[in-house]
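All protein chains of the complex are present and in place, except for one that has been dropped.
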Amino acid sequence: MNPVVIRTITRVLVPFIQLFGLYIIVHGPVSPGGGFQGGVVVGSSIILVALAYGLDDAEAMVNHRIRIIMDCVGSLVYAGIGLLGIAAGGLFLQYGIIPLPFPPARINNLMIFLIGSAIGVHIMALVLSLFLHTAKEAEVDD
Amino acid sequence: MIDLLPPNLPYFASIALLLIGLYAMISKRNLIKKIMGLNIFSTSVLLFLIAMGYREGGAPPIEAEGVTHYVNPLPHALVLTGIVVALALTSFALILIINIYKEHKTLDSEKLKNL
Amino acid sequence: MNLSLHYPILVIVILFAGAYLTLLLGLLNKKICYYLAVLFSFVSALFSIGLLLLVLENNTISYYVGGWEPPYGIELTVDPLSAFMSLIVAIIGFLVAVFSKNYIEHEIPLEKHPAYYSLLQLIIGGMQGALMTGDLFNLFVMTEIFSISGYALVAIAQKKGSLLASFRYLLLASIGTTFILFSTGFIYMLTGSLNMEDISNLLPLIDNPWVMYSGLVLLIIGFAIKSALFPLHTWLPDAHSIAPSPVSVLLSALVIKIGAYSIIRVVYTVFGERLSGGFEIIGVPLSWMASMAILVGSLYAIFQTDIKRMLAYSSIAHVGYILLGVSLASTLSLTGGIFHMLNHALGKACLFFCAGAVIYKTGKRNISDYAGLSSKMPITMAAFTIAASSLMGIPPASGFMSKFYLGLGAYQENWFFLAVILIGSLFGGIYFFRVLATAYFSSEKALYVDTKGPELPLSMLIPIVILAIASLTFGILEDVPVTLIEQAVELLLTK
Partner (left out) sequence: MRRINTILVLLVLSAIGFVMSLAVINMPEFGDINAPIHMHVAPRYMQMSYEETGVPNMVTAILADYRGYDTLGELTVIFAGGVAVLSVSGRKRK
C-alpha cells in the first residue's frame, strides 16, 4: 500500500495532537486533564510518527538519551518540589510554605501547575520509551 | 425498563469483568491472552472504583458557579493511579512475552511448562 | 530546620531520588552507578537508624505529608514494629548494594548496570514506603512499586528461564495487587476513609459484615500471595532461585516479609478493634495454612539438588513460621513471629550471599558440588554454618530464641502447632545438614576452585561476615530486639 496518504496526514496531524496534549497538561488545574493524560497524548503523537515513518525516524526525533533525561528530570522536579517544602521549614510536599511573593493559595496553584508539567514531561518520554523499546524488541527477529 | 435491573448493576458488572479476567488468566494457554485477561481483571477494579464515586445527579468535580452537588472526586484520583499501574504492568509483561517468544519460539504455556 | 522531624519521609524519598539520579547519571558513566546506589542506600539506612532511636523515645511518630491532617491527606505512621522492620530492610538493602559490585559485573552486561542499581533503590524504597505508610491506598501504591521492581530484577540477568520465572511471578502477584486494590475499595466504600487509624476507629460502628469480611479476606489473600503463603507459593521457587543472588536476597529476605508485615498491619491495626474477641475467623484458617506451609516447604526443600532452590523452598517454610506466630495472636507467639522475621532475614540473606559467593567463585550451584568446599572457602562456609544453624534453631544462633518463643506460644494454643514447629525444624536440620555434611566431611576435593588470590573480594566478604556475626549476636543478646518487639506487640494487641 502506498504510505503517502498516511504520511501526509501524519505530518499534518502531529503538531495538532501535540498542541492538544500541551493544552491538556496546561489546563489540568481548571478542566479535566492533567499531566498524565496530556503526557500520554503528546507521547502518542510521536508513536504515530513511528507507525507512519518507521521506528528510526521516531527514534531520531526523540532519541534514547533525551527520553531518559526527560524521564529523570521530570521525576526529580517532582521530588525536588517536595523537598523544597522541607527546605522552607514545612513538611514534604507542603507547597503553601515555599517563600514566594504570592498568597499561599496562589503558590499552591503554581506548584500544582509545575508538578503537572513535570509529570507531563515524564510521561510523554516514558510512553514513548515503552512503545519504542517494545516495538524494537519485536522487530529484531531473525 | 431500567428500573427492572438490580440497583447495584455497575458493581455486578465489575464482578463479572473480574471473573472473566481471572478465568482468562488461569485457563487460557496463550501468554498474550493471559495478559489480556490481566488487563480485563485490573479494569474491573477501575470500573468498581469509579462507580463507587457516583452520586445521583452529581456534577463533574470541577468547581463551578452555583453548583454544590458534585460526584465524589476521590475515586477519580484513585482510578488514575490504578490506570498508570496497569499501564506499567502491561508494558513490562508484553516485553517479557516478546523475549520469551524469542527464547522458546512458543507462547503456549503448556509447552513452556515442560521446559 | 529540624531534620529529625522528617526522618520517615526522607528514608523513602532519598531512595526514590537516588533511583532517578542513578539512571540519569548512568548516561554519563556506567561505573558510577554502583557507588551512587551504595551512597543513597547508606544515607537512607542512617535515617532509618535515627528513626528507630526516635521511636524508642516517642513510641509512635506521625508525619503528615503535605501538611494535610490525616483523613484528608496521607499520613506516615511509624510505630516500633515499622521502625524495626525498616531498619532490617535498610541494613540488608545496604549490604545487598555493597555485595552487588563484583557479582553483578560478572552476571549482567555493563549497559544494564544503571537499570539494575536504579531498580535496586526502587525496590528498597518501595518496601520502606510500604512499611511506614498509614494509608491503605498508599500501601497499594508502594506494594506495586516494589513488586514491579521485583519482577524486573528477576528477569534482568536474562539467563535461561528467568524471563519465564519473572512472567509467572508477575501474573500471580498482579492478581494479588488487584485484590488488594479491590478490597481497599470495599473498605473505602464502608467507611469513606482511607486512613488506617481512622478506619480502625470507624469499623466497629459499621454493621455490614459481608462487605467488611470479604474486604478483609481479599486483602489477606492479596498479601498472602506477596508473602508466598502455602497454596499461593507457586511463583516463589522459580523466581527466587533464578534471580541473581543479590536479588534473591532482597526477594527472599525482605519482600516476602513485607507481605507478612502488611498482614499484621491489616489484621491488627486496621481491623484490630473490630475483630477483638472474634479473631478466630481469620486466625484459624491462617494458622492451618501456615502449618501446611511449614511442612510442605521443608519437605520440598529436602529433595532439591540446587542450593538456591532449596533455600527458596526453605523460605516458604519460614514464612509459615512467621505467619503461624501472627495468626495465633498471643503475646508470645506474636513476639516469636516478629523476632523470626529478623532472624530469617539475617539468616536467609547470609545463606543466599554465601550461595552467590560460591556461584561467583566456582560457577557451581548443585549441592553435590559443595564437596570439600570448606577448605577452599573457609570463611564463606563458616558463615553458611552459622546462618544455617540459626534457621535450624540450634542454640547459640538467634533462630533458636525466636523458635522458642513461637513454640511457647503454639503450645499455649494447641499441641499440634508445637509438633508442626518441631517437625519443621527437624526437616530444616535435615536439608541444611546435607549441605554442611557435603561441604565439611566429604572426602572429595573441590579441585575446580581457583585458590590464587583472596577467598572473595572484600565487597562480598564483608556483608557475609556482618550477617553471620549479627545472627550470633542476636542469639546471645536476644534482649535487645525482644524488648523492642515486646513494645511493638503490646501496641498491636492493645487495640
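Note that the chains are named A, B and C in the order they appear, and that numbering of residues resets to 1 at the start of each chain.
The criterion applied here is as follows: contacts are C-beta pairs under 8 Å (C-beta built on N, C-alpha and C of every residue); 3 or more make two chains touch, one makes a residue touch a chain.
Since this is a predicted model, take the numbers as computed values, not measurements.
S.K.: Given the contact rule set out at the top, which of the displayed chains would the hidden chain touch in the full complex?
M.R.: The omitted chain makes contact with A, B, C across the full complex.
S.K.: Based on the whole complex, identify which of C:Ser118, C:Ser227, C:Ser314 or C:Ser374 touches the chain you can't see.
M.R.: C:Ser118
S.K.: Tell me which residue among C:Ala83, C:Ile156 or C:Leu251 touches the hidden chain in the full complex.
M.R.: Of the candidates C:Ala83, C:Ile156 or C:Leu251, C:Ile156 is in touch with the missing chain.
S.K.: Of the residues in subunit A, which ones touch the absent chain?
M.R.: 28-32, 34, 71, 74-75, 78-79, 82, 92-93, 95, 105-106, 108-109, 111-112, 115-116, 119, 122-123, 126, 129-130, 133-134, 136-137, 140
S.K.: To test your reading of the contact rule: which positions on subunit B touch the chain that is missing from view?
M.R.: Within subunit B, the residues touching the omitted chain are 7-12, 15, 18-19, 22-23, 26-27, 51-58, 61-64, 68-70, 72-74, 76-77, 80-81, 84-85, 87-89, 91-92, 95-96, 99, 102.
S.K.: Since one chain has been left out of the picture, which residues of subunit C touch it in the full complex?
M.R.: Touching the missing chain: residues 13, 16, 19-20, 23, 65-66, 68, 71-74, 109, 111-112, 115-116, 118-119, 122, 125-126, 129, 135, 137-138, 141-142, 144-145, 148-149, 151-153, 155-156, 158, 163, 186, 188-194, 202, 206, 208, 210-211, 214-215, 217.
Assume only the chains that are shown with their structure count from here on.
S.K.: Roughly how many whole angstrom separate the Cα centroids of subunit B and subunit C?
M.R.: Each chain's C-alpha centroid was found; their separation is 29 Å.
S.K.: Scan subunit B for residues touching two or more other chains and write them down.
M.R.: 99
S.K.: Residues of subunit C that contact two or more other chains, please.
M.R.: Subunit C, residues with two or more chain partners: not present.
S.K.: In their shared complex, at which residues does subunit B touch subunit A?
M.R.: 60, 62, 80, 83-84, 87, 91, 94-95, 98-99, 102
S.K.: Tell me, which parts of subunit C touch subunit A in their complex?
M.R.: By the definition above, subunit C touches subunit A via 1, 6, 9, 13, 16-17, 20-21, 23-24, 27, 63-67.
S.K.: Considering only the defined contacts, which subunit B positions touch subunit C in the complex?
M.R.: Per the touch definition, subunit B meets subunit C at residues 18, 22, 25, 31, 34, 38, 41-42, 44-45, 48-49, 52, 74-75, 78, 81-82, 85, 88-89, 92-93, 96-97, 99-100, 103-104, 112, 115.
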